[in-house]
Structures are given as C-alpha cells and as structure tokens.
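Coming up: subunit A.
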Amino acid sequence: MNATDTRKEHRPDSADGGTSAANVWHLWEDRCKGCGICIEFCPTKALQFSKELSTKGYYVPVLEEKKCTYCGICDLYCPDLAIMVVRGKKTEKQIP
Partner candidate 1 sequence: MTELVVQHPLEKYVRKPYVNLFCPGCGESKAVFALIQAVDELKLDPDKVAIVSGVGCHNMVRTIVNFDTASVLHGRALPFATGLKLGNPDLTVIAFTGDGDGSTIGGNHLVHTARRNIGVTHIMLNNFLYANTGGQLAATTPPGASTTTSPYGNVEPILDACDLVASAGASYVARWTVNNMRPLVNSIKEAISKKGFSFIECVAPCPTFYGRYNSMKNPVEMMRWLKKASIPKSQTSQLSKEELKDKIVIGKFVDVEKPEFTDSIRKLWKTNTK
Partner candidate 2 sequence: MTKNNGLLSPGTYLFAGNDAVAEGAIAAGCRFYAGYPITPSTELAERMSRRMPEVGGMYVQMEDEIASMGALMGASWTGKKVMSATSGLGFCLMQEHIGFAIASETPLVLVDVQRCGPASGVVAEPMQGDVMQANYGHNGDIGLIALSPSTVQESFDLTIECFNLAEKYRTPVILLSDARLAKMREKLRTPRPEEVEIINRTIADKRQKQFYLAKEGVAPMPLFGAGHRMVVAISSHDEYGTIRMNAENHRVMVDRLNDKLRRASGEVTKIESKFMDDAEMAVLSYGTTARGALSAVKQARKEGIKVGYVRLISIWPFNEDAIRRVLSRARDVIVVELNTGLMKKEIERTLGSDKKTHLVWDVGRLVPPDVILRKIKELSN
C-alpha cells in the first residue's frame, strides 16, 4: 500500500515556491474514519469537515492553511495515524 496514493499535503507559501518549506500538514485520506476529533481539538479551528465523501465513505478534515500553527495536536490525537504534522524540519525520504 503506497503511502503517497492519497496524501493531501499542505505547505505554507514561501519565496522559493513551496519546494523547501519547513512546515507540513499531511492527511492520508484512506486512513481517516471521519471521527471529527482533530476538528474538535484544533486550537485555532483550522480544520473543517469536507463537503464530499472520501473514497472510504467518510467526511474527512480539510485544512485552512492560514489558521494552522502546525502545533501537531491533530497528529497526536488522531486514532488512525491519518495525519502527519511536520514542524520546522524535513522528514520526507527520497527514493531514486
């Protein structure tokens, strides 16, 4: 199961066009079960339920980037390992 299949990645705008951004918010949509805990716990209310169902049949969180502080609470509280928040450093693996 390739982790890149349905990821939604958000990077804040930066001078270099977003390729070397420091903060990242990822959602693996096929893991999300629409429980809504991330939306409830987000301190800046940056997350909302999507308007459309995911491929698994759930309403998944949609990020409003401007409000996100990349605190990582949604990552820590997600019961399904569906959200990854990276703050300040790159952790992506590059494959040739």
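Note that a residue touches a chain if its C-beta (ideal position, glycine included) is under 8 Å from a C-beta of that chain, and two chains touch if they have at least 3 such contacts; residues count from 1.
Selection criteria: all candidates are chains of the complex that A comes from, given by their letters.
As the structure is a computational prediction, the values presented were derived from the model and not from experiment.
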item	value
For subunit A, as assembled in this complex, the candidate in touch from 1 or 2	1
Complex contacts: residues of subunit A adjacent to candidate 1	1-4, 7, 9, 26, 28, 31, 33-37, 39-41, 58, 76-81, 84, 91-96
